[in-house]
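One protein chain is absent from this view; the other protein chains keep their places.
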Amino acid sequence: MSSIEVIDERCVGCELCIKACLYDAIEMRDGIAVIKDNCTLCGACVDACKFDAIILRTEHREVDAGDGEHRGVWIIAEQRGGELHGVSYELLGKGRELADELGVPLSAVLLGSGVEPLARNLVERGADVVHVVDDPALEHYADEPYSNAIADLVEKGHPEIVLTGATSIGRSLIPRVAVQIRTGLTADCTGLAIDDDERCLLQTRPAFGGNIMATIVCPNHRPQMATVRHKVMTSLEPEPGRVGRIVLETIEPGRLESRTEFVEFVKDLTQTVNIADADVIVSGGRGLGGPERFSMIEDLAGAVGGAVGASRAAVDAGWIPYSHQVGQTGKTVQPRLYIACGISGAVQHLAGMQSSKTIVAINKDADAPIFKHATYGIVGDLFEIVPALTKRLKAELS
Amino acid sequence: MSVFLTEEQQMLKELCAQIAREKILPIREALDESGEFPWEVVKVLAASDIYGVYIPEEYGGFGGGVTEMCIATEELSRVCGGITLAFAASALGAHPILLFGSDEQKKKYLTPIAAGEKLAAFALTEANAGSDAGAIETTALPDGDHYVLNGTKQWITNGGEAEVYTVVVRTKKGTGIRGISCLIVEKGTPGFDFGKKENKMGIRASTTRELVFQDCRVPKENLLGREGMGFLIAMRTFDMSRPGVAAQALGIAQGALDEAVKYAREREQFGQPIASFQGMQFMLADMATQIEAARALVYHAAAVVDSGEKNVSKISAMAKLFASDVAMRVTTDAVQVLGGYGYMKEYPVEKMMRDAKITQIYEGTNQIQRTIIASQVIKESAAKERRG
Partner (left out) sequence: MRDSGVAMKIVVLIKQVPDTTEVRIDPETNTLIREGVPSIINPFDTYAIEEALRLRERAGEGEVVVMSMGPPQVETALREALALGVDSAFLLTDRAFAGADTWATSMTLAAGIRKLGDVDVVLCGKQAIDGDTAQVGPGVACLLDIPQVAYVRKIDVDGGEALAERMMDDGYDIVRAKLPCLFTVVKEINEPRLPSLKGKMKARKAEITMWGAADLDVDPAQIGLDGSPTRVIRIFSPEQRSAGEMLEGEPDETVPALVSRILPVLKGEA
């Protein structure tokens, strides 16, 4: 069993460890740090201590990984109704980079019914191999058959890395795969890199509502699995005529059985907005004061050809539907231009938009945290500035 | 807080604070503007067992007393004194039944009131009978198995929304106070109608209406106690409910102070937060001290009432008098602290000032409270002399 302890003689009582602890699991007793029951063994204090006074002992098991048997980078492509989800190309973009560094091929997995033609697109975007399972049982997404199929392919092909899109489907599907093949999975990675010494994948992701970043590894299990959100990585330009191998795989029919059954899809017009794809987003927050004021945001969005976003405060207040919410519990967006109006910039909101290329903030509170993250900021009255901005932009862009 | 609460009372306080924060805070501004009745909050309070907080367990209540009623009222009033009346005014209307009802009457009416299924309202005031409660003119003359009611009640809180009304009526003409009785009248009884909704300065989320009785026949079994007890019932009811009004005033004052302090810390003028200026600090100190004194008096009064003490008129009146005056002073000062922003409806303190005013007026004006206190004080002095 792993354990953590404080070397009393080395502890000087500086309390740096307490500051680093995310779980409030360290307290000072008689000037020495004491680790409490609720410690999660994350090791943040070990890093923070300048006096090497905290030791984290972990039990290393024999590595059955990096053993030369697991090779290759795989990405799980996502399709719905015969259309590939953009994240698939982004995974290929990053996957290509990782595969090149490791000196291994990049493969894609494609599941569905009548989807074989899509394999070409994946090759054009960087895949060396596409494993296709084309079966009527896979016509509509279902967790069991999809996860079983991928698990079987992975057992057969033993890649060292598997990347999946962190979409509604991906996040439901891939944990089931990871558990089946008994390996580690890291969600919502914003950074993926190779540690050459260990030949392992360094997976970096936000945690604590985006308040901190964590780098995670999966040292003793293969493949190393990670999910990545849409619009975080970059896809490669399509290369028509690029050469790649398309393999039609078969899965044992028993594995494609499902205890859930797709009945029908209901299109919900109130949720047709997918702001995650927009290049320009204009968002409104608590500072708007009411639902009617969103028309001002809509006007500005219209003027710049952008989508309307919202902070959690505005959505919770019922001023605009949840599908417009940007943030930790809403959508992650990465537009070229993000204009935040009347949004204070709470960390949860920032978590959803801080990767935007250019951020503009307009708020009457000069101390609003969003200004620390904005490329351009204006402190002032929304109701004066936004309409004026709209008018001028309309004139300039027409 | 200067008051020491039991674990159960602490639980009640936290629950009411949660309800106030999650369900009342988001809607208080809109309801103050529209004057709509807060039925959504009624549902939440009912589901959380708040309506029965002062009602005995045998009727489905929590079994608490005036102290528990004050804790709930104060906590809810910190966020909105008007919406809180949907609870507090129902408690007022229920008390005559609680104090003087027969077992059947208590079972029939207190059970749905405790569950928040039916709201109650107390009806005493008339156009010509405010402070002079003995001058009421609404008659309820006996006719066989019924009383026939004729007359109009004015400014009844929860009027039109409540189902159960405890109405103070004249059952014998021309005999002064001794001819007054108290009847339970249910909404929907033929001949019982409601007048227009009043357009008030404050507590606008509370509904205030006229009750109009025209040959309204009410069964004799709805009489509380005996004929002629009406005035006594009203006075005893007020003894119990005055700490509640005081708690409402206290809550409003605390809410106003909290806003004022927060603002003073954030607002900067002349290069520093205004909370660093001594003039501002003295104001905040005085506000806080007055509130603390009011709190001590309110919960002391509640404890005295709950102890079963017979004569609680003086302490009850003192709590109501003091807390309401404090609320008016504190809310006015809170508007002053916020300055220009305080005057704007966008900020909550001007509403709190408007809400506070009524606490100096209803359930006995503060002038009547002083009369009550003085008469008790004088009686006590005389009694002491007699005992030697």
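Chains: A and B, in written order; residue numbering restarts at 1 for each.
In this section, a residue touches a chain if its C-beta (ideal position, glycine included) is under 8 Å from a C-beta of that chain, and two chains touch if they have at least 3 such contacts.
All figures in this text were calculated on a predicted structure; none of them were measured in a lab.
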Displayed chains contacting the withheld chain: A, B
Touching the absent chain when the full complex is considered, from A:Ala207, A:Ile246 or A:Ala317: A:Ala207
Candidate in contact with the missing chain, chosen from B:Glu22, B:Glu117 or B:Glu380: B:Glu22
Contact footprint on chain B, counting only the chain that is left out: 7-8, 11-12, 15, 18-19, 22-23, 44, 47-50, 53, 62
Those residues of chain A which, in the complete complex, touch the missing chain: 1-2, 19-24, 37-44, 47, 58-59, 61, 80, 140-144, 147, 167-169, 171-173, 175-176, 178-180, 182-188, 202-203, 206-221, 258-268, 271-272, 274, 276, 280, 304, 322, 328-329, 336-337, 346-348, 354, 357-360, 371-381, 384-385, 388-389, 392-393, 396-397
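As a working rule, only the chains that are shown with their structure count from here on.
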Approximate Å spacing (C-alpha centroids) for the pair chain A, chain B: 54
